[in-house]
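Please see the structure below; I have some questions.
Complex shown without one protein chain; remaining protein chains in place.
Per-chain numbering from 1; labels A, B and C assigned in written order.
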Amino acid sequence: MKHTENRVSDIQIAYIGGGSRGWAWGLMSDLAVEPSLSGTIKLYDIDHEAAYKNQVIGNKLTAKETSVGKWTYEAVDSLKEALTGADFVIISILPGTLEEMKSDVHTPETYGIYQSVGDTVGPGGFVRALRTIPMFEEIGSAIKNYSPKAWVINYTNPMTICVRTLYETFPDIKAFGCCHEVFGTQKLLIEMLGEEKGIKNIKREDIKVNVLGINHFTWLTKATYKDLNLMPIYKEFVSKYHKTGYLKAQDDNWLNNYFTSGNRVKFDLFDKYSSIAAAGDRHLAEFMPPWYLVSPETANDWHFTLTPVSWRIKNRQELIEKSNRLYEGQEEMELKETGEDGVKQIKALLGLSDLITNVNLPNTGQIPNLPLGAVVETNALFTAGQLHPVQAGPLPSNILPLINRHVANQENLIKAYREKDRQGLINTFRNDPLINLSPKDSLSLFETMTDNTKSYLPDWILK
Amino acid sequence: MKHTENRVSDIQIAYIGGGSRGWAWGLMSDLAVEPSLSGTIKLYDIDHEAAYKNQVIGNKLTAKETSVGKWTYEAVDSLKEALTGADFVIISILPGTLEEMKSDVHTPETYGIYQSVGDTVGPGGFVRALRTIPMFEEIGSAIKNYSPKAWVINYTNPMTICVRTLYETFPDIKAFGCCHEVFGTQKLLIEMLGEEKGIKNIKREDIKVNVLGINHFTWLTKATYKDLNLMPIYKEFVSKYHKTGYLKAQDDNWLNNYFTSGNRVKFDLFDKYSSIAAAGDRHLAEFMPPWYLVSPETANDWHFTLTPVSWRIKNRQELIEKSNRLYEGQEEMELKETGEDGVKQIKALLGLSDLITNVNLPNTGQIPNLPLGAVVETNALFTAGQLHPVQAGPLPSNILPLINRHVANQENLIKAYREKDRQGLINTFRNDPLINLSPKDSLSLFETMTDNTKSYLPDWILK
Amino acid sequence: MKHTENRVSDIQIAYIGGGSRGWAWGLMSDLAVEPSLSGTIKLYDIDHEAAYKNQVIGNKLTAKETSVGKWTYEAVDSLKEALTGADFVIISILPGTLEEMKSDVHTPETYGIYQSVGDTVGPGGFVRALRTIPMFEEIGSAIKNYSPKAWVINYTNPMTICVRTLYETFPDIKAFGCCHEVFGTQKLLIEMLGEEKGIKNIKREDIKVNVLGINHFTWLTKATYKDLNLMPIYKEFVSKYHKTGYLKAQDDNWLNNYFTSGNRVKFDLFDKYSSIAAAGDRHLAEFMPPWYLVSPETANDWHFTLTPVSWRIKNRQELIEKSNRLYEGQEEMELKETGEDGVKQIKALLGLSDLITNVNLPNTGQIPNLPLGAVVETNALFTAGQLHPVQAGPLPSNILPLINRHVANQENLIKAYREKDRQGLINTFRNDPLINLSPKDSLSLFETMTDNTKSYLPDWILK
Partner (left out) sequence: MKHTENRVSDIQIAYIGGGSRGWAWGLMSDLAVEPSLSGTIKLYDIDHEAAYKNQVIGNKLTAKETSVGKWTYEAVDSLKEALTGADFVIISILPGTLEEMKSDVHTPETYGIYQSVGDTVGPGGFVRALRTIPMFEEIGSAIKNYSPKAWVINYTNPMTICVRTLYETFPDIKAFGCCHEVFGTQKLLIEMLGEEKGIKNIKREDIKVNVLGINHFTWLTKATYKDLNLMPIYKEFVSKYHKTGYLKAQDDNWLNNYFTSGNRVKFDLFDKYSSIAAAGDRHLAEFMPPWYLVSPETANDWHFTLTPVSWRIKNRQELIEKSNRLYEGQEEMELKETGEDGVKQIKALLGLSDLITNVNLPNTGQIPNLPLGAVVETNALFTAGQLHPVQAGPLPSNILPLINRHVANQENLIKAYREKDRQGLINTFRNDPLINLSPKDSLSLFETMTDNTKSYLPDWILK
């Protein structure tokens, strides 16, 4: 890397995955509009063709006159090539294919278990985790060998499992996990301030929140805007929209504009627990007992929908087609900030400007009533070459057991995997709040689901 | 008190409750056969007549020539009178009447929730706790005022809530909670050794167990007899009797010989979690999700039965009649050790002989992976004027979340009660694994049940 | 308060103390050059005349055309008046008079104990703490009664004792303690970068440091500037200047330009402990065993001097004279930023711009290997209405016992004071590393010193 006055050049980024297009293009776009950084991005994907197409697409973008951030994209053939010399590593993979995800999401429906996303907790998140752990063990080992000093940014789900596995595999890794779910809630609070207080043009960054919990099940215990304490205002707002939902505050980020909700789950959780649930309703619902997910209709009553994997398959096809058009030059990539924090984090770690944002890191005390070592989500300070969690304080007593249950499951899942303890896996599977089945049925579901993903699993897990 | 060589006389015991007869008579009998102790027992019960009859019955027992332990029984009219000057306080009350218990146990059945006991956790235990807390606040305050140096032995359920409330009310109290549930498992292990190894005439005390957990949901991580590690033997035993149950090892203590089970729940839990669940099946089943309590039939399939409160009412009537006969002299109390540890604990605390046995105490580190301060059950060392928990080590990782959930509920129940936080109570009620209902139904059950016990509750809890 | 676009008016600040002039004038100056804030400052000092003169001086400053921050100064007669309605409280008092300080600093010299400052630890800091605790109990109670929601900024020494006492007295207080000692080390690192790397014009804020420890005994485990890791550069720098000292990097803040040193203590500590001691040498020397303070000559060998209280008395006289001149209008206050963070902290808490800086707060986990509750110094995030420590990570293992000893002493001093435990005070006094005396001599010193300050102490401390 070369630092000059407020600019850094010759940065080397390894991008692992990204063949699924969306995230990679977002990053390309964010980098292209950022004038202070430049360098090389090594693209590695098990789908080499996808990586190669991204190389061409990325370099076309760089060639545009309007691109102020100039990057060279280069598809490589191995993790080793991608990582060697990397200053930053970005991991954004799909663990398995959408065929496996179809089983994750829809097989449990035969037992009356409905999932709105299916990639974090619940039976779908659990089985996805089983596929993911060995992949992240491999990536973690490769980082240890080829780029031990690099900053590692993970976007892959299940986030907690991914980050925890990286630290298990290589304890000195400088890894963190990023997720934009909290941003949506900041935007909702902006809408609220417009509606309740007539304040306009608030920037997301100016909604100051104290975030704590685990990925996709984060909570805000404090939210302020300048001199305003937003908690009592939100209380009013919730009482107004609890029944009808509130639709305006949708995230219009092109990455996920499909996924709207009326925030009724978020409002209902506030009503019960007096803190603001920070993730989107589709995620929140999966962490609770099946209150909001009794059936697709219940979900609709709560103003959100279950995302079928068929949609993802169709969407993927569209992305492949778009990829081809971009590759062939039939379409041009739009230059536009995504609102994601990735590039800001890189700038902050390079010493160009401090950043406070929420990330996933092992708990070293930032949430004093969760176990040390478990991966948690709070704010952190990104500053020149340093990353420090911000102390979030303890989880409120009524929220604590809800989160502790998932923390125990995530810890036990990884422990059982590493110890090859099949019964431990089954015990953990059964402790998920969505898996509200008799032991017989939960075992049978476990066996069907692991069988459906068996090409990714070691033998000892299979019956 | 007066200590002479291996004898202590002039001991003063306050017995709070006991009108329900069973436990009081057990203690009388144990004291009468113990030659090294004598003194006075002040009986206090809100049912003064019951206390008075116990006075007469007790003094008749003392008058018997065969009674080697000579005690004067004296019914008193107030907590103050009972406590002033007491060296030991024994608390064994019924919180409310059997009418309230009928609601605790049977109202939830209208929502498909079945309880085998209904006095510890589950909806019944929860509502019973609400009645109990103020009673124990009153008793704790009275002890603080009238007998702050006395040792306090609690037998009342819900045990954890009772002991925790005493310490909340008077942090310097020297209280502990006793429960004989673990003894049954020691006896089962004796039966097992007879059957599997041909060893006979083993004393319960010689089955050395490492107990840990919370009352009625305790586990053994170690069990030894002389040079034998009992865990692998138990594994064999479980595989033999998992399906059929094992009926011989019944507790024939006259206090609870009604309550037989085939130990199938215990065996099933071992099969899943590799530690020995130590309480009786009827209690264990209530701490788990409704796996063993889907219906009365499910319970029967698992070889245990739900105790109807009607039986308790009938049994109570029989005890009253027996009480009258004893009082009138138409019947004589049998002199016989109950197998309970109460008298041994008193002897140990008086310095007559050390004792290791399981009790309920605030966690000061004896179970390092449960929260400090929560009331937990482990072994403890009773010795002259000192009581120290024995370090039990951490709960196994798969059992931890099962117990942590109840610990959080118990802590939050007391917190919400003390802070008059109705929503906190409802949140906690909903987090009980047996209360597997929609939020709407759980609220409705909460309201019905609290209404049924409303004469014991403060207004803010009621709708 | 009134918030408008990037400005806050009608702020009310209570300034407790400040009669000693220096700190108060610094704040006045910083406020006068800050355009985004305005309001009223209530000045309360037990020396009412000093407060009144500051009122006049402050209002003169406000009247100057060049003052862009407009504040009304108002001397008041009671804590109650000062605090009622306050948004911020600033505490900067002298606990006792310079006569008492003379005893703190110089009495121990008769036992061969030399102190370079005498206001934090060592015998001087200890006895000063005894005078300070009741004052801060009074201030804490008044804040609880009159301005419980105010942010409270303490500048008084002994810092740790002051902040800890405020939290002991009023646990919900929003107090923190500020100290500029770390800034000097950041400036030293700037000098170093100029010298070693030829980098010029670095702003202090761009030297990113991970601060941890206790006030005046803080350490940096990380220091970065943009992409540079400053630790290996500092290692070189230390090896170059270890023997000769390095004099250029002096703090030229007018508040403390008297107090120069050659940084030899700081360099020697780095040599031994591999982290950068962050406070000034005069403070650092007092926390260690008497390695650097065997005698005034030893101190001089290490390139620092002992500040005699006679200098403070003389300096005070000069300040009083200057005060009179400012009051009379014979001299004008210079408008100039002091480099202190106080005004920036206020702005950040008002939501005008985030700030990361080092402060003293109770440990809630920011230093996981120090006791929870003890007051520690680390970075913290100041943001709209919120203050959160930044996780600093554990103290390095060789530094830990050095700090732990002082933490124990500070905790035990307060505990013994609150429990009126004279022997506890003496035990703690003896555990100070500078008090390297026989028990007989340390007792005699304790008695002499407490006698010298007896008008500020309760009877039970005196012999």
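Heads up, the rule we're going with is that a residue touches a chain if its C-beta (ideal position, glycine included) is under 8 Å from a C-beta of that chain, and two chains touch if they have at least 3 such contacts.
From a predicted model like this one, the values you see are computed outputs, not experimental measurements.
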Which displayed chains the unshown chain touches: B, C
Residue among B:98, B:313, B:356 or B:443 that touches the chain left out of view: B:356
Touch criterion as defined above, residue of B:78, B:145, B:229 or B:324 at the omitted chain: B:229
Of B:148, B:171, B:329 or B:368, the one touching the omitted chain in the full complex: B:368
Contacts of chain B with the absent chain, listed as residue ranges: 1, 3, 8, 206, 208, 210, 222, 224-229, 350-352, 354, 356, 364-366, 368, 372, 379, 381, 383-386, 388-393
For chain C, the residues touching the chain missing from this view: 268, 272-274, 289, 291, 294, 397-398, 400-402, 404-405, 408-409, 411-412, 415, 423-424, 426-428, 430-431, 436, 438-439
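Everything below uses one rule, namely that only the chains that are shown with their structure count from here on.
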Greatest separation from chain C - chain, by CA centre: B
Geometric centre distance via CA averages, chain B-chain A, whole Å: 47
Distance from the mean Cα position of chain C to that of chain B, given in whole angstrom: 55
Computed distance of Cα centres, chain C from chain A, in Å: 43
Sequence positions of chain A contacting 2 or more other chains: none
